[in-house]
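A single protein chain has been removed from this complex, and every other one stays in its place.
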Amino acid sequence: MMEKALSIFSKVILYTILIIFTVLAIYPIIWLFIQSFKSTQSYLTTNKLALPVEWFFDNYPFVWTHGGFSVFIVNSVIYTLITVFFVVLLANMAGFGFAKINFKISKWLHGLFIIGILLTIQSILIPLFLMVNSVGLLNTRLGILIPYIGLGLPMAVYLCTDFVKHIPDELLESARIDGAGYLRTFISIVFPMCAPVSVTLAIITFTGTWNEFILMNLLTSGDRLKSIPAAVGRFAGSLGTDYGRLFAALSISLIPILIFYMIFRNQITKGVTAGAVKG
Amino acid sequence: MTIKGEKKFSYAVLVLPAVLIYLVVVAFPTIFSIMLSLTDYNGGKIFGADNLHFVGFRSYEWMLFNDPSKAFYTALRNNMYIVAVSVFGQIPLGFILAYILTRKLIKRGGGFFQTMIFLPNVISPVIIGVLFKNFVYNRDSVYMEIVRFFDPSAEFTLNNTPMIPVLVVILWMFTGFYMIIFLANMQRIDPSIIEAARIDGASESRVLWHIILPAMTNVIVTSSILAISGSLRTFDLIYVMTSGGPAGQTRVLSIYMYEQAFQGSANYPMANAISTVMVLISIALIIITRAVGNIFNDKEV
Partner (left out) sequence: MKRSIKSLISIMLVLVLALSLAGCGNAGSSNVIELRVLNYFSIANPGALEEVERVWDAFEAAHPNIKLIREDEFEEPFHFATEAHAAAGTLPDVIYCWPSGRSSALHTNRLLKDLAPLVARDNFGANFNSTVLNPDAMGGGYLAMIPNGVTATHAFYVNLEVLESVGLEPAKTYSELVAQVPILREAGYETILMANEATWVMQSCLMSAIAGRFAGEGWEKAIHAGTAKFTDPDFVAAIEFIERMYVDGVLDRSTVAVDYGSSPGLFATNRAAYMIDGDWRVGDFITDAATGQVLIDPVRQEKILITVFPEIDLPGVKYNANNSVVLGTGWGLNANLEDGSDKLEAAWTLLKWLVGKEVLTFRVDSGGLPVPSRTDIDLASLDLEPMQVAVANLGQHYNRSNVVIDAAFDGQVYTPLNDGLQALGLGTITPMEVAQNVQNQFEAWKAAQ
């Protein structure tokens, strides 16, 4: 019954929904790239849908030089990779501890992390600045990385704990009967089994860190330690936006993350399937 | 080492690094910010100068009862719209999409569509905000250009419900996130159970209702918690798209808080009071979600 109905009417609806989502996702990106080849003046004075009358290539070299991209990209990569590594590792460790090693305190600690998911970063900006400043880490990479890792943890710990909870106890018990300690069980069984959630976390953390700008701007001064969003901010202001250059800067900052996503997008499903077979 | 000692030691090694970093970076500043909400600090050096006095719940009273503009309640109402769209829009839609993709109800392009639906999640909310501001929130927006392309005489009409476009963008943006979560968990359901049911003559809708949905109850609760917290915190996208306008009609709590803390003359106690109340509301909603989830869990399992 169901399948026959699906083959005609429902399928049209299904494909329509899927295609709408796809167009909504792709079109703005294409639009952005096209507009980045207009000068601000021609963007403002011509049809916003149209291709450039005259392709204007100066935005990219200008933005690259004056946006400080060559320095910022290196910083972005450093911040992002280190943050992703530690968030994924520490969240897996803590998730296993909370889910599978029985201590009463787990409940409380885990609850504490959940509260962390609910916080807005704006509310802790000033206290965080005071702390980073008082321990002398202002304007250092460590002074940015530690907050980044700390802010990535709540959601990561929450998802990891949830994931590890669903690993069958028998699997872990059998490992322990074989004489493996908790740490060994973590390394040889739990961590590999968490690959799906780790990949998801890595993507969430990667994009979050790559796009973060409030803390980065607050905790660093001067160009040496800033990351890519600082460059984007230079071309957008409340008193007049330099659209052509803004779009070029946005395009430059978007390309690496699109590449990253296109490379790892299959890992999400693959990782998930692998987990299913083992579990 | 004794077994008990090994247990304790392992627990410490596994849990402490995350807990310590978390305490330093998140928990301590949060307590600090709650303390600030009870003072009259309004800029300048915090310690060592006479800038800080304990004044009790003055900011809370003002925000909740005495503020004639009721700005807090307008913002809260908008946040609740977002919560509703997230819980009753993104999650069901994400679930349906995941279900379509797992059960291979469409023959072609599953992987492609999955990639596209999740795509908005990797793009910075700032970029999405800038794009949609140019796309919809503008008299001379791309959207209006499209409308005029088909109907040159079309006039821009003012929208009395400016939250709707925001909600649509939010629905579009985050549905992919929940789809991925459901997808991951649906694929963990043993395929042989479904096969067996199908061979026994169970219809697709029975499979959905009696096998997949019950297995997803916990995931739905988890997703709802993430959706609720995300909805209450949402900032970047709306700030870039509308800055809370027109006339404050799309102002949400985080924007209201931001205005108090960083625009005009700073009012940190008020800003921190807002964020404290935001956390309390989140906790309340999450407790309710869990309770509802438990009711279903008891019934289904």
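For reference, chains read A and B in written order, and residue numbers begin at 1 within each chain.
Going forward, a contact is a pair of C-beta atoms (placed from the backbone, for glycine too) under 8 Å apart; a residue touches a chain by one contact, two chains touch by 3 or more.
The structure presented is a predicted model; accordingly, all values stated were derived computationally and were not measured.
Using the definition of touch stated at the top, determine which of A:18, A:32, A:157 or A:225 touches the missing chain.
A:225
Please identify which residue in A:37, A:158 or A:235 touches the non-displayed chain.
Residue touching the absent chain, from the options given: A:235.
From the list A:14, A:34 or A:78, pick the residue that touches the absent chain.
Touches the omitted chain: A:78.
Pick out which of B:44, B:92 or B:111 touches the chain that's been left out of the picture.
Looking across B:44, B:92 or B:111, the contact with the absent chain belongs to B:44.
Per the definition of touch given earlier, which of A:86, A:163 or A:210 contacts the omitted chain?
A:86
Give me the chain A residues in contact with the hidden chain, please.
Touch with the absent chain occurs at residues 39-45, 58, 62, 66-67, 78, 82, 85-86, 125-126, 129-130, 133-134, 138-143, 145, 181, 183-184, 187, 213-214, 217-218, 221-225, 230, 233-243, 245.
Spell out, residue by residue, where the missing chain touches chain B.
Those residues of chain B that touch the unshown chain are 9-10, 13, 17, 42-49, 51, 58, 62, 66-69, 133, 137-140, 155-158, 160, 243, 245-248, 259, 262-267.
Just so it is clear, only the chains that are shown with their structure count from here on.
With chain centres defined as C-alpha means, what is the inter-centre distance between chain A and chain B in Å?
Inter-chain centre distance comes to 15 Å.
Any idea which chain B residues touch chain A in the complex?
6-7, 10-11, 13-15, 17-19, 21-22, 24-30, 32-33, 36, 46, 97, 100, 105-106, 109, 111-128, 130-132, 134-135, 140-142, 145-146, 149, 172, 175-176, 180-181, 183-184, 187-188, 203-205, 218, 222, 225-226, 229, 232-233, 235, 254, 257-258, 261-262, 268, 271-272, 275-276, 278-279, 282-283, 286
Where on chain A does chain B make contact in their complex?
These residues of chain A touch chain B: 1-3, 6, 11, 14-15, 17-18, 21-22, 24-26, 28-29, 31-32, 47-49, 90-91, 93-94, 96-98, 101, 103, 106, 109, 112-120, 122-128, 130-131, 146-147, 149-151, 153-155, 157-159, 162, 166, 181-183, 186, 196-197, 200, 203-204, 206-207, 210-211, 213, 229, 232, 236, 246, 250, 253-254, 257-258, 260-262, 265-266, 268-269, 272-273, 275-276, 279.
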